[in-house]
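Yeah, one chain of the complex is gone here, protein chain that is, but the others are all in their spots.
For clarity, chains are labelled A and B in written order, and residue numbers in each chain start from 1.
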Amino acid sequence: MKRIANIHEAPIILFTLIVIALFSSLSPDFLQFDNARLILDQNISSFIVAIGMTMVILLGGMDLSVGSVLALTATSVGVFLNHGMHPWLAALLGVCIGVLCGAVNGYFIAKWKIPDIIVTLATMYIFRGIAVGISGGTWMTNFPEGFRYFGQGELFGASFPLLVAIVLIAIFIYVMRFTRSGRKIYAIGGNGSAAKLAGINVARTKFTVYVWTGMLVGIAAVIFASKVGSVQASTAGSSLSFEVMAAVLIGGGSIFGGVGTVAGTMIGVLFMGMIKNGLIISKISPFWVDATTGFLIILAIVINTLQRIRQNKSKEGDLL
Amino acid sequence: MKKVILTVLTGVMALSLAACGNNNGNNGNGGGSQAAPAASGSASAGSSSASRTYFINPKSIGPAYWAAAQKGAEQAAGDLNVKVVYNAPTEADSAKQINMIQDMLTRKVDGIGVSPNDAKAVGPIFKKALGQDVKIVTWDSDAPETDRQYYVAPDTDKTVGELLAKTIGDEIGGKGKVAFMVAGLGSENQIAKSDAAKAYFAANYPDIEVVTTVSSDDDQQKAYANAQNLIKTYPDLNGIIGFAGGEPPAAAEVVEQAVKAGTLKAGQVAITGIAVPSVVKNYIKNGTIKTDIIWDPGKLAYTTVYVLDQLAQGKEITDGMDIPTVGKVIVDGKNVFIGTLQVTKDNVDSFGF
Partner (left out) sequence: MSERTIRLPFRQNKLLVQLFLLLFILVLFSFLSPYFFTVTNFMNVFNQMVEVGLIAIPMTMIVISGAMDLSVGSILGFSAVCMGIAFEHGLNIWASVVVALVAGLLCGAVNGYLIARHRMQAIVVTIGMLVMLRGLVYVFNEGRPISGYPDSFYFLGQEYVAGVPFNAIFLALLFLLANFVMKRTRFGTYVYGIGNNEEAVHYSGISVVRTRMILFLLSGLFSATAGVFLVSRLASAEATSGTNIELDVLTATLIGGTHIFGGRGSLSGTFVGLLIIVFLRNGLNLLGVSVLYQAVILGALLLIAVGNKSFKGRSFQ
């Protein structure tokens, strides 16, 4: 099982290495320890959100609302802090709000059986509106010193948010690979009717996955707010959902569900982050940055697909 | 039967939603509320001024800058006893902005105050507005080759750009590397300001090199990552100019963190830019930002409503005209300038926005 998984992620790892080599030859600053730290640091929110997105995509769904949930959570945390609430309590409440948003998504998707994309498209509008509404149109800023710990603090000599991300990634890799709950997600994504016949409660699993995703986005939002130091409700995380979705699919996931791993997704996020950082570090004209990014995404997908075709000639129906 | 019930339910839900949305608008809670004067009922008996309605249209709804402007516009509505509708799309998109202006022309407003996302694209709609005898004023961002009657601004883009260049040039002692951070590579006022700053450097500080221009597309996290990458890419960077409200705080946050982590010498990178004082208050107090250029967006919007009201009543706009709560303004041809403010450690607490 492990070996197959490794093969599955092989092309994207190879491609990432090529891109690393390319950027290193363009700029001596790229392949250095503190730049590697910088890239990790810049993408912590994406790493954490991507865990949730991987599970959602494994189920055969997608979550367009993550950016809006991030904005809503970060804004609420800002409001709590500005009312003098203790940073830890505010952060905890923020995560709860994330969970609540996830539960709303999950309720409509699992209970009402409305397709994921429609629910999350709608909540994307709704959560964003609420976020800007409670912010009153102003920025959330001037956070107390104590709150900075979540985004910038250190624990055992390593960055605190990075440790949080690593622990979360480890937990979810374990859950997805070795526990029954993880297997259920793969089973539903692979063949929903069969999973149902096998006695899996599809609705409950779906609901749980969306709640977990909400929680992860909530954690990411707290780190985001603390790290960036200010939150603008109308734009925070506006391109997050597409970026994270692309990362999952670059990391070997299939939009039809059932295929993909958390580890692969993390490589996908790293890949996207490296491109963004590398293009600026190698002093490319700002006008070329987006064009090159898009080109590399397509290239990554091409390579992935070639690998899949090589692996199994049989059709998977990955067309959506 | 089920379908029928469902249909009715759908309708009722939509009704209640639309109704509560409307209430929010009227209560003045919303981002784009109607600021009707408190005494509109009694006013209608005495004078007809309450029936004058103006549509004030910023580039987008959401950013703090435009929220501050909204307060000014609503204050003006109260003071002048007119109605003001303050609304814009959620993103700075020209097509959506023009659709909205078109809708408001249908509503037969007396004047529109527009901050155009694209100076050329508003041409046709301004022509149409003029045909309906609607007064047109551009504010914050100009559309010079159109039928607009006046342009309300703190100053010309050129002057603001030069002022920013001068500030940073003085701070870093006239030589070194400077990076520009803009909100959009395509937006006219950003281009004009950064071009003016570049020209100013070339003319007055030939030893200053502008190393690059990065754009955040109005996304904070991107602005933050851009600033991180800048100080990484150019370890000998001396200054950053942020040309829009979101850029200086992002740059300041990154520089403060780098100083704290020991990767950057304190005081090596000077930062200036355009930012609302309340957002950069802490950075100015810490000394990370020494001088910040701003104008009161509220006063800008107030002036816009005032000028529209003067035009609608057929009154003249004259140089040195004294506008209540704003003060004397400079009128230069078709431009109305309210002047810029410099925010420093000493006066940062004195601003109410």
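Keep in mind that, in the parts below, contacts are C-beta pairs under 8 Å (C-beta built on N, C-alpha and C of every residue); 3 or more make two chains touch, one makes a residue touch a chain.
Predicted model only: the values in this text are computed from it and were never measured.
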Check: With respect to the chain omitted from the figure, which of B:I98, B:A165 or B:I231 is a touching residue?
Finding: B:I98
Next item on the list: Determine which one of A:W88, A:Y174 or A:F242 touches the chain that has been left out.
Entry: A:F242
Notebook entry, point to check: Hey, which chain B residues sit against the chain that's not shown?
Noted result: 3, 6-7, 10-11, 13-15, 17-18, 21-22, 24-25, 30-34, 61-62, 85, 87-95, 98-100, 102-104, 106-108, 117-121, 123-124, 184-188, 191
Notebook entry, point to check: Which positions on chain A touch the chain that was left off?
Noted result: 60, 62, 108, 112-115, 117-119, 121-126, 128-130, 132-133, 188, 192-193, 196, 202, 242, 245-246, 249-250, 254-257, 285-295, 297-298, 301-302, 305, 309, 315, 317-320
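Definition applied: only the chains that are shown with their structure count from here on.
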Check: Cα centroid separation between chain A and chain B, in whole Å?
Finding: 33
Check: Inside the complex, what are the residues of chain A that reach chain B?
Finding: 27, 29, 34-35, 38, 41-42, 45, 128, 132-133, 136-139, 141-142, 152, 224, 227-239, 276-277, 280-281, 283, 286-287
Notebook entry, point to check: Can you list the residues on chain B that touch chain A in the complex?
Noted result: 30-31, 60-64, 66-68, 70, 90, 185, 212-215, 218-221, 224-226, 228-230, 232-233, 246, 249-250, 253, 257, 260, 263, 276, 278-279, 281-282
